[in-house]
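The other protein chains are all here in position, but one chain of the complex has been omitted.
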Amino acid sequence: MNVKLSVSDLDLYYGDFQALKSVDLDMFEKEITAFIGPSGCGKSTLIKTLNRMNDLVEGCRIMGKVTLDGEDIYKDIEVSTLRKRVGMVFQKPNPFPMSVFDNVAFGPRTHGVKSKAELEEIVERSLRDAAIFDELKDRMKKSAMGLSGGQQQRLCIARALAVEPEVLLLDEPTSALDPISTSKIEELLASLKKDYTIVIVTHNMQQALRISDKTAFFLLGEVIEHGDTETIFSLPKDKRTEDYITGRFG
Amino acid sequence: MVKRKTLAAVAVGSGKNETDLREPINSNKHISTKKISSIMLRVLVYLGVFLTVAAMLFIVVYILIKGVPYITPSLFEFTYTSDNVSLMPALINTVLMTAVALVVSTIIGVFAAIFLVEYTGRGNKFVSVVSLAAETLSGIPSIVYGLFGMLFFVLYLHWGISLLSGALTLAIMTLPLIMRTTQEALIAVPDAYREASFGLGAGPLRTVFKVVLPSAIPGILAGIILAIGRIVGESAALIYTAGTIAKVPDTALDSTRTLAVHMYVLASEGLHINETYATAVILLILVVLINAASSAVAKRMTKGKFK
Partner (left out) sequence: MTARLAFDEQLKLLNSELTNMAAMVERAIEGAAVVVQEGDAEGAQKIIDSDGLINTQERDIERLCLKLLLQQQPVASDLRNISAALKMITDLERIGDQAADICEIVMNLPKAKRLLNIEHLPKMAKTTSSMVHCAIAAFVESDIEKVNAVLSMDDEVDALFDAARDEIVADIRQGGPNESEAMDFLMIAKYFERIGDHAENIAEWAEYSINGIHKGHQLYQG
């Protein structure tokens, strides 16, 4: 199994606050890696570092190294190329207030695709990959704001897929959704695994258990334990991991 | 299945035939004394609405009654004479003046707002200073702008009393308004849109023009409509900068007279009060038309931008 994303000795500060402390973590190709941990433990911060969304945050200093296929994402890769290769889906579904079609076509257009036929093909493929094409094929020209929360989130996944990323980052993608939409997204992620490397932040430990191959447990900015999901959830090595996953934390 | 259907039908039928004697629990029949204060508040609120609507209706109806009978074809002759007191040149000038002033103030105002919101950090000192300055400027009486326009455009730049001097003076006057409303509209655009756009690899330029600005258009439009109102209704600032010559200008450096100034002149002459009311009717219609037009433009822009 190849290492797709590798984080080594990463320290991250927001002003004086150290949000991540010497994090070392490898994420493997075509696997789902879940980040778990209590709120404010740094898991969202780390996932945002992986496609440099933290660049937008003022006073954010990052030390250490993050590599994508061995290339340093802060030195060797241009930020827009990085974000094309490492797509992101956010906690709250955030479709643009545009039509379904334009939402999905936004990324390809950003990266220079102009031909209408090509865009149409990309949009259909992305919506199919996100398992939402059949639901939306008659609503391409309608505003995405009229969709249900679950549909919006899958549309956002389709939008991220449209730029043909290699890695998909998801920051608590189902925390705002009902159980049925949640299970649809979980199904979707399981099927996307064969083509993409997926990293997901989740508060729902059952979800991490259901869908991820690897799990990393964060506490106060440190990775306490990471490894095979089944092992972490059946036989954690660290007492803090055990306390957290068995719900006896804090 | 069939049996069930008939049963259901019977149930519905009987429900319809017998009136339910119970009191709806959400009826307002039982109003206790505790609710008196809330009733009073309600009365006050209704009164407020009534007074506002009444005042507006009164003005509109008054102007219409006084003005409509005097709207004659001669009022619309292309050249103004002191006999026909034609409002046509002033009408055309108003449209020209509004267009020039709006284009200038909207372009500068919107870009300034984009800079302040999108390109500087939140909570930036400079931004708050600029915002404060803009708010102060919007409170300054228009005659002060008129004086400034006269000193700067008319005298210093030697543009003379002209359409251009007037339009730019009005542009400066409405700039803070448009900038502030645009700023608010941009701030109101959820950060989630920006995140999504950046997350797809778009740069700040594309994010602003393809995502943020289109979402902010309704807010910006509100500012533009307010600005139109101020431009169309402005007279004091124009008397010193654009002048009172009731003629469609040949160049931008010719003096012009807008409808509001036209009314001011007619009214102060005191000879054509009826025509003044007629002009007021036309001005009213013009404002409504311009507002409708800008809404329509914004609608089309929104559609266009979202492609």
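Here the chain labels run A and B in written order, and each chain numbers its own residues starting at 1.
One rule holds for everything that comes next: contacts are C-beta pairs under 8 Å (C-beta built on N, C-alpha and C of every residue); 3 or more make two chains touch, one makes a residue touch a chain.
Since we're looking at a predicted model, the values are computed, not measured.
All shown chains touched by the missing chain in the whole complex, by label: A.
Contact between chain A and the unshown chain involves residues 205-206, 209, 228, 230-231, 233-236, 241-243, 245-250.
The working rule: only the chains that are shown with their structure count from here on.
For this pair, chain A with chain B, the centres built from the Cα atoms lie 44 Å apart. Within the complex formed with chain A, the residues of chain B that make contact are 121-122, 190, 192-203, 206, 210-211, 214-215, 306-307. For chain A in complex with chain B, the residues that touch the partner chain are 51, 53, 56, 58, 79-84, 87-88, 90, 92, 94-99, 102, 106-107, 110-111, 156, 159-160, 163.
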